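Sharing a structure here in structure tokens format.
The complex appears here minus one protein chain, its other protein chains still in place.
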Amino acid sequence: MRPNSSAPQPDPTHPPIPLMPRLTWPSLFTALMYAFMYFPIIVLGVYSFNDSRYSASWDGFSLRWYRALFSDRRLLSALQDSLTIAVVAVAISAVLGTLMAIGLARYRFRGKALYRGVSYLPLIIPDIAIAVATLVFLVSMAVPLSLATIIAAHMVFCLAYIAVVVSSRLQRLDPNLEEAALDLGATPTQAMIQVLIPQLAPAIFAGCLLAFVLSMDDLLISSFTAGGGANPLPIEIFSRVRTGVKPDINALSVVLILGSALLAGLAEYVRYRSDRIRQST
Amino acid sequence: MAGLAATNCRQNLSGPSAGGGGGDDGALHIYTWANYTDDGLADAFTERTGIPVVVDIFDSNEIMLTRMQAGGGDAYSILYPSDYMVSEMLELNLLTELDQSRITGLENLKAQWANPAYDPNNAHSIPFCWGTTGLLYNREVSPGEPIDWDFLWENQDALSRRITMLDDMRETLGATLKSLGYSYNSSNPAEIEAAYNRLLELQPHIAAFKTTGFENELLGGDLSVSMAYSSDAIALTLEDDRMEYIIPDSGASLWTDTLAIPATAPNVDAAYQWINFLLEPETASAAVERLYFATANQAAFERLPADIQNNQDLYPPEEVLAKSEGIVAVDADSTDLFDQFWTEVTSA
């Protein structure tokens, strides 16, 4: 920014360093869109404190749905299933996806374009088609559906997303550091673990976070691969929304939204830190 | 490799379910209709036996069957198929033959279920409850008092997007058949097609096909009429004066839901314990007083308070039942027609 950019300000009432943007139509419109994005969330929040069971009219303030929520064993076990799936799928995918991204950046081989194309497929093919194909595959191989099959299916999209995020970071990476390590006598494995991986860490983290959120939110792929009593949260919520919602779902929304806001804040903080580190080096 | 998989695949897809080896976590997993169990029932069972109960809900017999065939039902030790579905599942070898010596309390059942046509001698299923399928409406917002299925067609404009129908092929197409004076179990292609066309006429005015989940909207006045199972409807009529349930004049479906053990059940002992638990008159009558289904258990019925025994929605008089009809499994060609028309009417 040029230092004198705000100097020839024609409006004398305007402060030299504006904290608030001027009320122009784009800013008004944007404010309206922010309201649009948060309106449903606020409505859920308000109704989560509504005493009425039918949630159409306001019957007074109550915390009963939060009490119901925290004593709802089924919902808590669904949350536990979801967390297990997401953590395991993301942890394995973090390794596989990172290795794949490094491999794709490092080697040239016949069929590489095809390999890369296949690695993009989970980002492109609609969930419903992946879900259906996975179910057909599992049934035809006579694999009993269970928590493990959900994890296996989630790994497909998790590793693809992690690989994409890591790949884009790899492209901007300085190859000299790793070469220097090799010149100083490190083995390729040492160079990778001690030099390359730390440089990729923020991207791996960002990819994992993205994969985690997608896994926690997935309804379709889980619906088609769940069995053996596994019942992840989106399936439970979907079933409750269809079979009649008690307002504890509203309370659950508020809790989940606060949890995700925390996660988003964490992600943003890590990104901010890694930007600072990158700038200072 | 793909070729090998393909051959394999076709065999597995056309054979019986890919079951076996589902996780046994020590809990009793039950796959049932909404409103047949509640925490009270599950907790009482757990207290008695130490076995935790996990309940999953299905919308229609066909969806339950799909789950079981696709291999997603390995964990279930107890299913609640309806009468005609018991026959269908028997043909597919999906149910365990019950060991009658492990069941106590069969003598408590009402006489009419001693030897049901859908499962002779109750060899694979135990009748649990029965009921009808009719119309549940909110008197405050409904444009009139329905007495027959025709009400929906005659008032389709006033009722536009204030109706829900069951998300159940045989029930909803069957009710339309009945409204035309045909049988629920028609295997005449012309009659089935006529019913399809009539349902198609109503389709734009139907808010949603829902088996459950209309309750709040009906109570809130967002919906006027919902096609409903009596067991789901009666709880609402007792809870709120504005709610009424009717059995349509031209006849409704009369169904029995049963308890059965799937062939792939991991925890068979617990399944028998659950069946015996529900056959106990005390358990059954206590559950009826909370959940309002019509029990098939005579001993439990006798323990009920008089106002529930005399509830005509729950236990309709003989002349109403006489007009009603049980859904039975139809031949393969008719099943195909039902399937095809159902897919089309829900896609329209």
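Think of it as A and B in the order they're written, each chain with its own count starting at 1.
By our rule, a contact is a pair of C-beta atoms (placed from the backbone, for glycine too) under 8 Å apart; a residue touches a chain by one contact, two chains touch by 3 or more.
Criterion: contacts and distances are computed from a predicted model.
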Name per UniProt, for the chain absent here [options: "Acetoacetate decarboxylase", "Cytochrome-c peroxidase", "Polyamine ABC transporter permease" or "ABC transmembrane type-1 domain-containing protein"]: "Polyamine ABC transporter permease"
Residues of chain B in contact with the chain not shown: 1-2, 5-6, 9-10, 13-17, 60, 62-63, 65-67, 69-70, 92, 160-162, 168-169, 203-204, 206-209, 217, 220-222, 339, 342-344, 346-348
Residues of chain A (touch criterion as defined above) contacting the omitted chain: 1, 18-21, 24, 26-27, 29-30, 33-34, 36-41, 43-44, 47, 55-57, 95-97, 99-100, 102-104, 106-112, 114-115, 118-119, 121-122, 124-130, 132-137, 139-140, 152-153, 155-156, 159-160, 163-164, 167-168, 175, 178-179, 182-183, 188, 213, 216-217, 219-220, 223-224, 233-234, 237-238, 241, 245, 249, 252-253, 256-257, 260-261, 263-264, 268, 272
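Operating definition for what follows: only the chains that are shown with their structure count from here on.
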Chain B residues within the chain A interface of the complex: 5, 8-10, 12-13, 18-23, 25, 27, 29, 34, 54, 56-57, 59, 70-75, 210, 212-216, 219-222
Complex contacts: residues of chain A adjacent to chain B: 53-57, 74, 135-147, 226-231, 239, 241-245
